[in-house]
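For this view, one protein chain was removed and the others were kept in their places.
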Amino acid sequence: MFAEKVIELLKEAERNPVTIDPFNDDKIRQILEEMQTLFRMNMNDANATTENKSLWTTVQVRHSALERNKRCLLAYLYSRMAKIKTLRWEFGAILPADVRELLSDDEYEWFTKYSMNLASYMRSLGQDIGYNGIDLTENLKPPKSLYIEVLCMADYGKLELEDGDVILLKKNSRHFLPTSECQTLIRQGILKQIS
Amino acid sequence: MENSGYLSISDILVTNEKIPCKFLHDLPKMGFLDPSASEDDLKAGTNVEIPLWLAESLHSRRPPLVAVDLPKIYKDSYREILNADACTVDMHKLSQYFYEFGCYIAKHDIKGEVSNTLINTFRQRFRMLLSASVSTDSVGAIQPLSVSERLQAAAAANTEKALSEWLQRGDSILTTANMVANHRKRKRAEMEMH
């Protein structure tokens, strides 16, 4: 049957709606080969239609299969693109190595450009009224308290606070910090709020 | 169903469901479409189940290359069961894309009864979504639902969960972002396997 490989590819992508899989180079190459075969067969048969008219319908059927394959491949790339956007909002501008390696080179380039676009948009916000931009990835929940207690989940290193103090974030260390300065680290999973 | 667009993966999976067709003309070199035949060419008169996207494309040729038949779940006998009590049906087993697939099928149904069955079925089964969203046995309650019903029930269960947490807790705490948390979880699971 036509266009079966590409369905495997999409089902694979659907299985993990909340995380991103490694870019499946290998399967995409196989799908492109299927498409090239279909295209070659169609070229041959299209040239032969003068002798055998009924071949024309066969050509049309293969053409539908080509379009189907194309649609599925594009949908695969598009669904990954939506996830890559989310990566920017949740991991930040710098991706951890184990996430970076899940993207193809082209996707990573797209991520970088998207990230830059978003950053310059956020910088531009509120400039007309004297602000130097707003970080839209912060303050996603209504404010409750100015300071919160957090537990460090990983060896992160030094963190410089706005008042100039430098604290060392070590795994399992506890800190009492201004919410505004640790909320991004909480979203990135480096700190955890203790209630 | 709101995204039935060109790039929608769910619409692609819906249109991958199979539908019984009868070929009206010979198709040279397409014998492989019929798994039971061994010839190179597909003969006119052959009955074979093919994916909806292919059937639609063949059906829309002038003249049409196939005649489309209704899949059995949209035929009288199943429709009677659904109209009597749709909640007894396990859509996950029967037809995971029952409504979406049915919307495509409806236009091949000359009597126009399929569309009413789709609407009545969802109206009746809405209470299953309601109870799945508050059920303590969420796995069991979600099991008989179709793919789109499951998505709606899961969204409702999230609302329900957020509300009961709000009622029970004092302050909300900040949490790890969704994709970050899931990525970590998956990494850990992979590490444990190796």
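Which chain is which? They are A and B, in the order written, and residues in each are numbered from 1.
The rule is simple: a residue touches a chain if its C-beta (ideal position, glycine included) is under 8 Å from a C-beta of that chain, and two chains touch if they have at least 3 such contacts.
By definition in this document, contacts and distances are computed from a predicted model.
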- Item | Protein name as given in UniProt for the chain not displayed, "DNA replication complex GINS protein PSF2", "Geranylgeranyl transferase type-2 subunit beta", "DNA-directed RNA polymerases I and III subunit RPAC1" or "Ribosomal RNA-processing protein 42" | "DNA replication complex GINS protein PSF2"
- Task: Could you tell me which shown chains are touched by the chain that is not displayed?
- Result: A, B
- Sort through B:N83, B:S138 or B:N178 and give me the one touching the missing partner chain. B:N178
- Check each of A:K5, A:K85, A:R123 or A:K192 against the chain that is not shown and name the one that touches it. A:K85
- Interface with the undisplayed chain - residues on chain A: 64, 67-68, 70-71, 74, 82, 85-86, 89, 140-142
- Item | For chain B, residues in touch with the removed chain | 1-7, 15, 52-53, 56-57, 59-60, 99, 102-104, 106-107, 112, 114-115, 118-119, 122-124, 126-127, 129-130, 133-134, 148, 152, 155-156, 159-160, 162-163, 165-167, 170, 172, 177-178
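Keep this in mind: only the chains that are shown with their structure count from here on.
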- Item | Distance between the centres, which are taken as Cα means, of chain B and chain A, whole angstrom | 26
- Item | For the chain A and chain B complex, residues of the former touching the latter | 1-3, 7, 10-11, 13-14, 16, 18-20, 41, 45, 52, 54-55, 57-58, 60-61, 64-65, 68, 71-72, 74-76, 78-79, 83, 86-87, 89-91, 98-99, 141-142, 144-145, 148, 179, 183, 186-189, 192-193, 195
- Note on the structure: chain B residues touching chain A in their complex are 6-9, 12-13, 16, 25-30, 32-33, 50-51, 53-54, 57-58, 61, 65, 169-184, 186-187
